[in-house]
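Of the protein chains in this complex, one is absent; all others appear in place.
The letters A, B, C, D and E name the chains in turn, as written, and every chain counts its residues from 1.
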Amino acid sequence: MTVGNSTPTSAAFLSTLKRDLLIAYRRKNDVVNPFMFFFIVVSLFPIAISPDADKLGEIAAGVLWIAALLAGMLSMDSLFRADYEDGSLEQLLLSPHPLYFMVLAKNISHWLVSGLPVVLVSPVLAYMLNLPAESYMTLFLTLLLGTPVLSLLGSIGVALTVGLGSRGLILAVITLPMNVPVLITGTLAVQQTLNGATLAFYLAILGAMLLASIALAPLASAAALRISVN
Amino acid sequence: MTVGNSTPTSAAFLSTLKRDLLIAYRRKNDVVNPFMFFFIVVSLFPIAISPDADKLGEIAAGVLWIAALLAGMLSMDSLFRADYEDGSLEQLLLSPHPLYFMVLAKNISHWLVSGLPVVLVSPVLAYMLNLPAESYMTLFLTLLLGTPVLSLLGSIGVALTVGLGSRGLILAVITLPMNVPVLITGTLAVQQTLNGATLAFYLAILGAMLLASIALAPLASAAALRISVN
Amino acid sequence: MLSAANLFCERDDRVLFQGLNFDIEEGQVLQIVGSNGSGKTTLMRILCGLNDGYKGMISWYGEEISEQIENFYQSLLYIGHRVGVNKVLTPIENLRWGCSLQAQLEDEQLMEALSTVGLRGFEESQCFTLSAGQQQRVSLAKLLVSPAKLWVLDEPFTTLDLRAVQHLENLVAAHADAGGAVMITTHHDLKITNLSKLDLG
Amino acid sequence: MLSAANLFCERDDRVLFQGLNFDIEEGQVLQIVGSNGSGKTTLMRILCGLNDGYKGMISWYGEEISEQIENFYQSLLYIGHRVGVNKVLTPIENLRWGCSLQAQLEDEQLMEALSTVGLRGFEESQCFTLSAGQQQRVSLAKLLVSPAKLWVLDEPFTTLDLRAVQHLENLVAAHADAGGAVMITTHHDLKITNLSKLDLG
Amino acid sequence: MLNAIQFSSFSEFLNMGGYAFNVWSVYGLFTIFLGANLLVPMFKKKQILKDLKRRRVVNKNARPEINE
Partner (left out) sequence: MWLWFSKLGSPKWFYELSGRWLPWLVAAMFAFLFVGVVWALLFVPQDYQQGLTNRIFYVHVPVASISLAFFPLMAIAGTITLVWKMKLADIVVKTAAPLGAWFTAFALASGSIWGIDTWGTWWIWDGRLTSLLFQFFLLIGVVSLRSALEDSDAAAKACALLSIVGCINVVVIKYSVDWWNTLHQPGTDFVLSSNKANGPDIWVPLVLMIGAVYLFFAVSMIMSTRNEILERERRSQWVEELVDNL
């Protein structure tokens, strides 16, 4: 028995984060697809609604938010699935560290890989949809604060459904309604700052949501994982 | 060995259709979820864009089409998955009947279960989104002709990816672009008939697409299935 | 009836078999033996047309198989590692569909087959409530009613208990006696007269 | 060290075990035997806290286990049916993460462990290119470097070849000699002195 | 305290002051809503008891083993 020093939780957290990023790097699809999906869904709107720049400009913020929300939610499925299937999830549950941090590490890595690219590309798509130029910053910042909330909430749903053989759309049906408050805040921010409201107020609300969901969502996900692995 | 009469293809077709409908009846989720997803996604738009009836009316047709497309595509995943996993798909491939008909039967059952409810509820949602009343019929008919095309095209993508462990959004990225022509025709029909164009023209186009995809898509799906099962 | 000439198969750059020649005739039971990963399943799937990653010639009653795939499939019954039993359907519904692709049968015949394999009383329970062995039995009930002459069975004994194993062996022997042919893999010793073996190493 | 008192477990209305009492002490190897579906896996998962559908009392060094779950997990190594090897990572990356949850180890130690289990040369290949047996070995490499005192191994011999089986048996014996404890299920006969058995029927 | 009946004839009652469709469809749905949630559990109970009875009989008689 070659025994090393026992690991502090911070090291276990970092190691889990690094592992998940490494896996994402190897499975490039997981990185590229949410981004592509976002792009494709957004580009359906000029086709389906109207190529008219003014009309697009009015709906741009909402469309971008909804597309980001869908892309985020649909990419969530891969958060725990592979780990569930190969048994790594059990190893995670059996680690001597609070599951909260392990789940948080996985959430962070997942958002970095599938949420952040969407946020980063959003100004480009906002331009293509003719969003008023004053709103770029608002959109970008609200997405930056909002998409992690969506990920954290989504991860509860994923954790609940990871054991299901056939999932289909159940994840969406469970998690989409939960995302409504974030969606409202994000899109209101874009509209109201155009009418002169201060951005700081909305950012504060989103920030509060982010903090609350960082504090609580991983706990719920952890509990859900224990249930699913049972 | 108790031997019955050998089966005509029509009987095998009906038997497969009946089986799939029965499975759908047992797994009520597969029926309810696409429908709920459609409903939820549509209700996100008033929230994200504007609850104002006039504004909603302008985008209603496009929103309904895109939501129907997404619901159809995301529900496709269950088309062959359970059969692949329990080995029924192999039995289907080994049947003495042309695979074309077997795939067609599965497609029809899947559309009846997940596409038709969406089409049927679309007038209600059209009302809620304040679509101009003259367009209800157009929307309904174009969806009725268009969603089976989306299903048939989607089934090719599903057949190609059914063997993949982690699918995530790859199905969406493959099939969404294929669906653009249907989307264009459907939404143009709604807009142009409001401007006085005749509906028959668009229905003819969609009808032609439907016939072509009935003739060809199951062939492609069948070929894709043979590859995936390999 | 089924013969393979000069079969060659390679997977992941590893040759599984090459220059493989064999025939199965009416009345014959052919057991394919070999260690794990030696290619037994792969060979069976190749013969059934589920895998085309091979070189060589497979023929059915002397003619190339792809020329008359429908005749072949009309006479073939394949039960693989995944047995083709849908979890939400009941045994009778599963059997009804499974058979309907090859033959039109009455429900009484199917019910009888199910009770012969020991599923009386379970005909109407959904299959996910059955144990693994009972699910396996649902797929084996097909053997009783199928018109197929060639049975291809990939490890059919897994999860079966001793009495069921015995019953299945009798069934295989009876099928061969009645002029059918059986191709089977198992790590278990078959007590069947007139058994031939094909060793994949 | 680990003891269970009056354990009761029921699944799908079938009682798997009841009134089960046993202890595992340092230096002991406990083999759990029983037919398929008798509840071996379920018992192990209950003991590890992966399943809470049971009644009864499990204690770790005399105290109730839920009171000191972190100490317990610091001393536990569980390898189940699903071995916890990610397919796209390489063996060394898998091992690095798997161990990092319990102990901080140098890469050299990990490399050495991998070559001891016969994976020299494969350290940098992604695991989906490895055979099932080699993947199993990746998970077993953890046994060499883990600080855990209690090993819980659920059918660790599946897919291993004879030499690897021998090696693993030696490892288990050595761990017990060094004061560890091992709980193991297998249908295979263990050649280990000082083996106790728990029969679930 | 009780008002008089608000309608002078049955047809007036049916007509509901011109709101027949709205009022009656709501009350119709209300009936369906109540009925469904009372009758379905009732029938389900019958079904369950029948099923339990059948299973009880089967469990007493059946040999879930292969018959040779």
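We adopt the following convention: contacts are C-beta pairs under 8 Å (C-beta built on N, C-alpha and C of every residue); 3 or more make two chains touch, one makes a residue touch a chain.
Note that this is a predicted model, so its numbers are computed, not measured.
Enquirer: What is the set of subunit E residues that contact the non-displayed chain in the whole complex?
Expert: The list for subunit E reads 1-7, 13, 16-19, 22-23, 25-27, 29-30, 33-34, 36-38, 41-42, 44-45, 48-49, 52-53, 55-56.
Enquirer: Need a quick check: the contact residues on subunit B for the chain that isn't drawn.
Expert: Residues touching the hidden chain, for subunit B, are 27-29, 32-33, 36, 39-40, 43, 46-47, 50-53, 56, 127-128.
Enquirer: Considering the whole complex rather than only what is displayed, give the residues of subunit A touching the chain that is not shown.
Expert: 156, 160-161, 163-164, 166-167, 170, 173-174, 176-178, 180-181, 184-185, 188, 192, 220, 223-224, 227-228, 230
Keep in mind that, in the parts below, only the chains that are shown with their structure count from here on.
Enquirer: Would you kindly count the fewest steps from subunit A to subunit C, each step being a jump to a chain that touches the current one?
Expert: The fewest touching-chain steps linking subunit A to subunit C number 2.
Enquirer: Could you name all chains that are in contact with subunit A and with subunit D at the same time?
Expert: Chains touching both subunit A and subunit D: none.
Enquirer: Name the chain whose C-alpha centroid is farthest from the C-alpha centroid of subunit A.
Expert: C
Enquirer: Distance-wise, how many Å sit between the C-alpha centres of subunit C and subunit D, to the nearest whole number?
Expert: Whole-Å distance between the two chain centres: 36.
Enquirer: Would you mind listing the residues of subunit B that make contact with two or more other chains?
Expert: 27, 82, 85, 165
Enquirer: Quick check: in the complex, which residue numbers of subunit C touch subunit B?
Expert: 48-53, 70-71, 73-74, 76, 78, 80-89, 93, 96-106, 109, 113, 126, 144-147, 175, 178, 180
Enquirer: In the complex of these two chains, what residues of subunit B are touching subunit A?
Expert: Per the touch definition, subunit B meets subunit A at residues 27, 29-30, 33-34, 36-37, 40-41, 44-45, 47-50, 55, 58-59, 61-63, 65-66, 69-71, 74-75, 77-78, 81-82, 85, 165-166, 168-170, 172-173, 176-177, 180, 183-184, 187, 191.
Enquirer: Which residues, counting only subunit A, touch subunit D once they are in their complex?
Expert: 1-7, 11-12, 15-16, 18-19, 22-23, 26-27, 82-83, 85-88, 90-97, 229-230
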